[in-house]
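Yeah, one chain of the complex is gone here, protein chain that is, but the others are all in their spots.
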Amino acid sequence: MKEKKTMKRHMGLRATNAISNSVIHVLLVIISIIWLIPFVCIVLQSFRMELTGQVGYVIPKQWGFGNYISLFKTDFTRWYINTFIIALVNAALQTVIVLCMSYTLSRFRFKMRGALMRFMMILGLFPGMLTMIILYRVLKDLGLTESNAVPGLILVYVASSGMGYYVSKGFFDTIPKSLDEAARVDGATRMQVLFKIILPLAKPIVIYTILTAFMAPWGDYVFARYISFNNPVGMNVAVGMYNWLTIDQINKNYTMFCAGGVVVAIPVTILFMCLQRYYVEGVTGGAVKG
Amino acid sequence: MASVKLTKVKKIYDNNVVAVHDFDLEIRDKEFVVFVGPSGCGKSTTLRMIAGLEEISEGTIEIDGEVVNDLQPKDRNIAMVFQNYALYPHMSVYDNIAFSLRLQKVPEDEIYARVTNAAEILGITDYLLRKPRALSGGQRQRVAIGRAMVRNSKVFLMDEPLSNLDAKLRNQMRAEIILLRQKLDTTFVYVTHDQTEAMTLGDRIVIMKDGYIQQVGTPTEVFEMPKNLFVAGFIGAPQMNMFETDLTLENGVYYVKPFGVKLPVDGEKGAALAAKNARPGHVTLGVRPEHVVLAEPGENAIACTLEVNEMMGSELHLHVYTEDETRLVVRVPTIRLDEQTRKCLVAGAKVYITFEGKVMHFFDPETTENLLN
Partner (left out) sequence: MKRYSDLEFLQLSKWQKFRYRLLCFFLSIPTALKNFFLGIGRFFKNAVLAIGREFKDVAVTFKEGDGKTKLSYLIMGWGCLRRGQILRGLMFLLFEIVFIIYMIFSGGYWISMLPSLGKVGPGETYDAVLDTYVYQYNDNSFKILLYGVLTIFFIIAFLYTWRLNVKQNRIAEQILKSGKRLKSGKDDLRSLVDDQFHKTLLALPLTGILIFTVLPIVFMILVAFTNYDGSHDGFINGLFTWQGLENFRTLLVWNGGGGRSYAATFGEILTWTLIWAVFATFTNYFLGMFVAMMINKKGVRVKKLWRTILVMTIAIPQFISLLYVSKMFAKNGIVNGLLLDLGWINQAIDFWGSTANNGLLARVLVIVINIWIGIPYLMLIATGILMNIPADLYESAKIDGASGWKQYTKITLPYMLFITGPYLLTQFTSNMNNFNVIYLLTGGAPTNAAASWASGNVGYTDLLITWLFKITTGEDAKYYLASVVGIMVFVVVALITLLVYNRLPSVKNEEDFQ
């Protein structure tokens, strides 16, 4: 009797589990669809040939590569190259700066360390957008705006990137300090410690930093718009393509925007998916350590 | 191979906490010195100052006659074994051991010779190509020692090297360190919180507490002549029994009156007290558990109640309390007890204990100093 009762209870447990699991599966499918729909729509509409404006349906009536072909007849190629150069240089330089900063703050205990970190935290609370006005004027004096916006933008991105040291400092903090000490006792200078011991161990965070630094310029709108100042030669993809969707442009360029979006998203997404592991590690680690 | 001399060394941290006070010590060439003390006593800090990993706030440290205060660790010619081994996870065992030699630009064939030689001594030849993560705790420990060994450095520093090992391995490694020491024949400074390690390894032991040196001496000295209550309590296991009592002087003979009995302080100790002209009065009396003996009820026997009987194999640890609820520990070799007595020793049983004058330690209750200092 008793055995039967417990059997029943076990069965009940298994049954509720099965039900809740199938509900979860359904929910997850719905979530996946919601998250993917916009991207599916972009891809589909980039192949639409009959109308270049917005329409109320998703599946094109006439398929073709026309939008992609006309895309490369516009300034898009230039913007794309601009953004690519910015992203590449930014990834290289910003990584160096961030690593310098975070390694130092993680490992060295110098007199002004605490004050410096507090000061940078306070600086970070200022809306960065404010600095744009003056940076624009200064860069303009240096001749690094409008058609020369690419080096100007790189300068702006790289110069202040030292402030974003938190995530990688958090990572360095997890590498035991006794490794540094052992290496120094073994006869290494501080610089040798960095290059021979710490950097080989910090591969995940280096890749994370490179990846985020590479991805950021593709989405930046504000600074890029300010510094390129309506000059198509100096624009990045975000600024250039934004202008295709203004009220008077959208009917002409909507499908081209979709095609451009696909062209921009593909390389970034592929790179991202390849290095996903490191990204996840960085994001979760960063949040846990604050 | 060098002497190490610390003169008035002081460590003050940024938050004004003083970790080490006026540390004076001269470590002779080829000596094995152990710093021992509870955690936070400043022993590791002192070691790290010798290594150059902590700044020296005041005072000087000399290695081989040269003041090294401002030298970087790499320029001090020292080797160090860390508590958590600090093996470089991305390098193989061979590369770990060879790291310091490569930095010194030693030719590769000599590196090979030295590393394989060290590996042979430590018995890790089979693991040379493995990464540290594929090794067991004991093997990692050996690699860490090997890394320090190949350097032929002047001083060999070890910071609690055995505390991450399990009990059995620890005993084994302790013996190996003694052997290693004979082979290397260099100056050792060893930090531990375990008094057994300190007693078995050290030529001299430095006992520290709260940043102050309590006593420096050979294992025998610190065991037989603890300078103060702290040392007395720290060295020896189980801990020394300590209780307050009166010291009296009658007809040139000293007596103590613990728990209502009157015991004469005869022999060496009595003579020493007399030589010091010790004033009768209140004292803290210390008696090691192994010096307390079970006795027949009688004039000099202290009546106690047995609380816990710990069977250790070769000996029994009897936890007893006296009539005024003072707790004492008695250590009785099992071999001295007959079956009958052993059966009687159960919780709640009445036992009688006593001890002789020559095993007593006398401390000033105010200053906690040994009266015979």
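Chains: A and B, in written order; residue numbering restarts at 1 for each.
One rule holds in what follows: a residue touches a chain if its C-beta (ideal position, glycine included) is under 8 Å from a C-beta of that chain, and two chains touch if they have at least 3 such contacts.
Remember, it's a predicted structure, so these values are computed and weren't measured experimentally.
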**Asked** Which of A:103, A:172, A:208 or A:278 sits in contact with the chain that's absent?
**Response** A:103
**Item:** Touch with the omitted chain, as defined above, among A:38, A:64, A:114 or A:143
**Value:** A:38
**Complete:** Given A:71, A:86 or A:158, the correct residue touching the omitted chain is A:158
**Interface with the unshown chain - residue positions in chain A** = 17, 20-21, 24-25, 27-28, 31-32, 34-36, 38-39, 41-42, 53-58, 97-98, 100-101, 103-104, 107-108, 110, 120, 122-123, 125-135, 137-138, 155-156, 158-163, 189-191, 194, 215, 218-219, 221-222, 237-238, 241-242, 245, 250, 254, 257-258, 261, 264-265, 268-269, 271-273, 276, 279-280, 283-285, 287-288, 290
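Basically, only the chains that are shown with their structure count from here on.
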**Request:** Please give the residue numbers of chain A that touch chain B in the complex, ascending.
**Result:** 176, 178-179, 181-189, 192, 196-197, 200-201
**Fill in**
Per the touch rule above, chain B residues touching chain A in the complex are 51-53, 72-74, 78-80, 82-84, 86-90, 99-100, 103-104, 147, 151, 157
